[in-house]
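A single protein chain has been omitted; all remaining protein chains appear in their positions.
A, B, C, D and E are the chain letters, set down in written order, and residue numbers restart from 1 in every chain.
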Amino acid sequence: MKILVVNVNTTESMTASIASQARAAASPGTEIVGLTPEFGAESVEGNFESYLAAIAVMDRVITYDGEYDAVIQAGFGEHGKEGLQELLDVPVLDITEAAAHVASMLGRKFSVVTSLDRTVPLIEERLLVAGLNAHCASVRASGLGVLDVERSKDRAVAAIVEQAVRAIQEDHAEVIVLGCGGMAGLDVAVREATTAPVVDGVASAVQLAESLVALSLTTSKLRTYASPGAKRVLSWPLSEHLS
Amino acid sequence: MKILVVNVNTTESMTASIASQARAAASPGTEIVGLTPEFGAESVEGNFESYLAAIAVMDRVITYDGEYDAVIQAGFGEHGKEGLQELLDVPVLDITEAAAHVASMLGRKFSVVTSLDRTVPLIEERLLVAGLNAHCASVRASGLGVLDVERSKDRAVAAIVEQAVRAIQEDHAEVIVLGCGGMAGLDVAVREATTAPVVDGVASAVQLAESLVALSLTTSKLRTYASPGAKRVLSWPLSEHLS
Amino acid sequence: MKILVVNVNTTESMTASIASQARAAASPGTEIVGLTPEFGAESVEGNFESYLAAIAVMDRVITYDGEYDAVIQAGFGEHGKEGLQELLDVPVLDITEAAAHVASMLGRKFSVVTSLDRTVPLIEERLLVAGLNAHCASVRASGLGVLDVERSKDRAVAAIVEQAVRAIQEDHAEVIVLGCGGMAGLDVAVREATTAPVVDGVASAVQLAESLVALSLTTSKLRTYASPGAKRVLSWPLSEHLS
Amino acid sequence: MKILVVNVNTTESMTASIASQARAAASPGTEIVGLTPEFGAESVEGNFESYLAAIAVMDRVITYDGEYDAVIQAGFGEHGKEGLQELLDVPVLDITEAAAHVASMLGRKFSVVTSLDRTVPLIEERLLVAGLNAHCASVRASGLGVLDVERSKDRAVAAIVEQAVRAIQEDHAEVIVLGCGGMAGLDVAVREATTAPVVDGVASAVQLAESLVALSLTTSKLRTYASPGAKRVLSWPLSEHLS
Amino acid sequence: MKILVVNVNTTESMTASIASQARAAASPGTEIVGLTPEFGAESVEGNFESYLAAIAVMDRVITYDGEYDAVIQAGFGEHGKEGLQELLDVPVLDITEAAAHVASMLGRKFSVVTSLDRTVPLIEERLLVAGLNAHCASVRASGLGVLDVERSKDRAVAAIVEQAVRAIQEDHAEVIVLGCGGMAGLDVAVREATTAPVVDGVASAVQLAESLVALSLTTSKLRTYASPGAKRVLSWPLSEHLS
Partner (left out) sequence: MKILVVNVNTTESMTASIASQARAAASPGTEIVGLTPEFGAESVEGNFESYLAAIAVMDRVITYDGEYDAVIQAGFGEHGKEGLQELLDVPVLDITEAAAHVASMLGRKFSVVTSLDRTVPLIEERLLVAGLNAHCASVRASGLGVLDVERSKDRAVAAIVEQAVRAIQEDHAEVIVLGCGGMAGLDVAVREATTAPVVDGVASAVQLAESLVALSLTTSKLRTYASPGAKRVLSWPLSEHLS
C-alpha cells in the first residue's frame, strides 16, 4: 500500500518530519511518500495561506507521477480536502478530521491545542463543517508559530502541556489532540505530562487511510465529491505554468 | 492482536455470522473471538431489550477468561458502550459509531438502513449522544426484523436497496450504512445496486480497533470513563449468580 | 392513586428517604410505595452502575405484585426510563426530566448541582436526549458521593450552596435543581441560602405523575415505546433466576 | 386554590369554553376564574394580534381585583408570558409550554395541530424560545380559523384528525398536541381516531399550575423575571385610561 | 426617501438623540422622522416594558399621518418587529437585527454590550429568534440603566469599554455592538479605546433601510408577515381611545 502524505507549506524540513511521523504510524508493508507543494507559504497560519495551500496541495497531488492508494492532507485546520476528494478516486484523509475521529473514540470530549491564536477559528470551522464539533471541548492556542514548534520541541511541549492541562481542568477535555502538523512526534511527552490520551493527526490519518483501503472503501462520487465536469480550466495545473 | 466481538442478542448463529464478518475484515495476525451473552433477548429491537443487552454484554466480557486487545459491541444502535469503557482498559468500539466514523470519511452525508421502524429512534439517539448526527441524512427502516434479515438474505438485500435508493434520492445520502448486526455481509450486494459506498459496522469496527491498538491509544480514564469506584455491587456479575 | 417510587441503588435507607420525600410531596389520597432493586450497586455514580440500575429497576417493577397508577425512577441522570416506558402501560417519570420540566417553568435557565464530577456527563447526556438541555445553564458537582450526601446533610447543604451560588453568578442560572436522589429534603435549606427556587426531582416527579394520571394520559405506544415484541428472553426477569 | 385562566382574544364565548375545559381538568377544591381582555382582537392569528393580546392579558390580570394562586395564559403560541412572570409573584403558565411539557413525558416526539397556516411560525418560535422544540416533530395547520373551530366542532375534529394522522405517519409524531385554545374539549375525539395520546394545553396548564402551587414553587426573581423597576409608565394599566 | 425612526420609550429627549444619530448616518436626500410612543415606560429594560413598547410602537406608526418609505424600531432587544411587518407594506428594520447583520460582515464573532444585566436575556432571545446568534460571542451588561447612559456619556463610555475589552479578550469577539438605543453616538469613543469595529444599531438600520428601498425590496406577505385578516379589534388603535 502506498500513501501520499502532503505537507501544506513549502518548508521541506516539515515535510520530512511529517513523513517520518507517518512512517512510524504505518503498518509494515505501507509505503509513505512525503510531498511538498510547489508554491505557497513557508507556514500556514491563516485563511489566505490556507486557501493557497489548498490549491497547492491539489496541484502537487495531481502532478505526482505514480500510483498510490490514499492521500493525506497534512495540515491541521486547513481548507481543501473536498477539492482533493473530487479530483481523486482513492480515499482522502485530512489530519483534522482524522484526529477528531480518533479522539472521539477515546473519550467523551477532546480539546485541540494548536499553534497561534489566529488559527483557532480555522480549526473550529473545519470541525463544524465536518460535523465533528459536538464533542470538541475547546481549541486552544499554545502561542507558538508553526515554525517555532518545529524549531524548539522542548519549548513546544511545555507550551502545549500548559494548555492541555487547562483544557482538562477548565473545559473538561478527556483527550488532547495536537493541532498542528509540526507537532508530529510530541504526543508521547504530552501524554506523560497529562495522563490523557494524546492524538496525533498524521499518525491517525495513516491508520485510518489503511483502514479504508483494507475495507475497499473510497469516496462517494454520488453528489458532493463527484468528479469535476469537463470544462476549460485556465493554467491548471498551476505548477506546470509557473516560470 | 486479539479482538473480542460481542453479539448483543442470545442467538448463537448470529454470533457466528458476526464473527465471520469480523474475520473477513481483520488484518492477518488478528484473532477474532465471538461471544454470546448469557442472558437477554434472541434479537434486540427496542429499549428494554437493548438495556438488557448492555448489561449482558458487560457481564459476558467481564467473565471472559483470557487476554484481549480490544472489544467490539456488535449491536447497531444499542445502549451500553460507555459502561464497557469504564470497566475496561483496552479500546471499546461499538458498531454504530464505527460505521458513522467511516461513513463520514467517504461522503458528506450518510443514511442508515436498519431493521424495524421501532429501532430508528434508538439509532438516532446513539448518533446524537456520540455527536455524529450532523452528517446523518436519515435513518430508514427496511421493515424486516433482525431474525428475518438473518433468515432471508435475498429478501433483506431487496428491502435494504429500496430504502437506500430513497435515501440517496430523497435525503441526499452519499453513503449507506447497514444498520443492523445481522446485515453483516450484505454490503457488496447493496453497493452494486446503488453505486454508493456501503459501510458495514462490524467490519469498520474491526479496522478501527486495529488502528487504535496500533496507535497505542486507549480510553481516557480522566472523567466520564474512569473505572468505577470500589463499592458493594449485589449479584455482579449476574451470570455467576444465575441458576 | 398508587405510585411506585423505585430507587436505583441497593441501599435500603436511601429508598426510605426517597419514599419519605415522595410522600411529603404527594396529594392526599396518593399512596407511595418505595422499592429497592434486587441487585446492583449501593450507589450509582457512573455508566456501568447506571446501566445495571436500569435493568434492576425494570426487574423490580416487573416483579412487583400489585396494581399501581404510575412509576417514578428515582435516580438522577440514570439510564433506563425508555425501557420502563416500553414495559408498562402506566405513566413513567424519571426524576431528571421531571426536575427539568418543573425548573423550566420557573425561570429562563436552571443549573443542576449533583454529587461527583463523574456523574456530570451522565446528567448532561440525559438532558440532551430528553431535549431539555437548551435552558440548562450548567451541571455542577458538589464533590460529595451519593452516600456522603446521605450521611451528612449539613455538609451536603454547604457544598451544594457553594455551587448553586456560582451557578447563579457565573452561569446565569435562575433556578437550582438538586441533581441526586440522595439530596431529597435539602431543597428548603438551599432555597433559603440562595433565594432561588430549588427543585427536587422526586417531589416534582410525584406531582407530575399525579397530573398525568388526573389527565388520563399515558405513554404513547405508537413507535418508540411500543411494547416489546413476543420473543424468547433468556433468564428474565433476572431476579427470579438469581440464586 | 384559585387559578386565573385568561383568554387572549375578546370573544366571551371562547373564554367560557376555555374556563369550562379548565374546570374539567382541575382537582376538587380548585376554583377556576375565566377572564377576557378589555381590548384586542376577537381571535388571535398573527403577530400583531398576539402582541396586542400579550398586553391585554397583562392588563386584565393586573386590574383583576382579588387573590389567586396561579395564572394561565390560554392562547396557543402567543407572546407575553414573560411579561406576566415579571409582574406577578405567583406561577404563570402558558398553554403552549404546558402542552409541550406534558407531551414530552408521553412520547419521544410530538406534533402540534393548530388553526391557520400563518400561526405555525408563532408556535414554532414559542417552542424555540422555551427550549422545547427538540422533540417537536412538526407544527401542522388544520386550515380552520380560531372562530371556525369554535363554531363547528365536528368539522374541526375531522380537519385535526387528518393532520394528526399525517403527523404520525410522515413526521413520526407519537403524541398530538391541540394547538389552539378553541380546540378545548376535542381531545377525546382525536384520541379515539388516532390512538395517540392527545394533549390539551388548557387542561395541562391547570394540572401543572396545581403542581407548582403544591410544591410551593414560583417564578424565580433573580434575573429575567425580576419585577420591573420603579419608573414612570404612561397610561398603564391601559384599560383604566380607555374611554 | 423618508424613514420613520420610532423610539420604544416615552422619553422625548431619547427620541431626539436617536433621530439625530439616524440623521448623521443617513444619505443626502433621506429625511428622518423621529417618533415617540403615546404610552409606555420612560425606559425599556424588561419583558413587560418591552411588550408594552411593542404595541405602543405599532400604535404610533399606524396613527402617523403621512407617507414614508421604511420604518425603524429603535429599541435594542425589544419585542414587536414582526407585528409591524404584518401591519406595513414598507420595509421594517429593528436595530438589534440591523446591528447583528452589519457586525457579521465585519468579523467572525461579535459581542453586544448593553445596559442592565436583566436586558441580556431579551437580546439573546431576539438574536436566537432572528437566527443571528451563531456568531454572537456574548451579550454583556455595562450595569448602567438606559437613562443613566443618556445622562452621563463619559461614564457610559468607560463602562462599555470595560465590557468590550473583556468581550474581546475572554469571549473572542472581533466586533462590538452597542446594545442600547441610548448609546447612539458613543461608537467613535469605544472604537478608539478598543481598536475593534463598533456597530451602532440606529446607524446600521438607517443604511440597511436605504438599501432595501434602493433595491425595491420589501417584506414578504406570503405567510408569517401577511396582513392581519379583517376582524373586530376592540379599542385599536389604543391611543385614539385613551383619555
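Just so we're on the same page, a residue touches a chain if its C-beta (ideal position, glycine included) is under 8 Å from a C-beta of that chain, and two chains touch if they have at least 3 such contacts.
Computed from a predicted model, the values in this text were never measured in an experiment.
Checked against the full complex, the candidates A:I55, A:V112, A:L132 or A:L178 give a single residue touching the omitted chain, namely A:I55. For the options E:V102, E:A159 or E:L238, the residue in contact with the chain missing from this view is E:V102. Residue-wise, the contact with the chain that is not shown comes from B:R108, picked out of B:R108, B:R191 or B:R223. Residues touching the missing chain, restricted to chain A, are 10, 38-43, 45-52, 54-55, 58, 79-80, 82-83, 85-87, 117-118, 121, 125, 128-129, 145, 223-226, 228-229, 231-236, 238, 241-243 (touch as defined at the top). Along chain E, the points of touch with the absent chain fall at residues 25, 27, 91, 93, 97, 101-102, 104-109, 130-135, 168, 172, 174-175, 195-197, 199, 203-204, 207-208, 210-212, 214-215, 217-225.
Methods note: only the chains that are shown with their structure count from here on.
At the far end from chain E, in terms of centres built from Cα atoms, lies B. In the contact between chain B and chain C, the residue numbers used by both copies make up over half of all numbers at that interface.
Within chain A, residues 108, 172 each touch two or more of the remaining chains.
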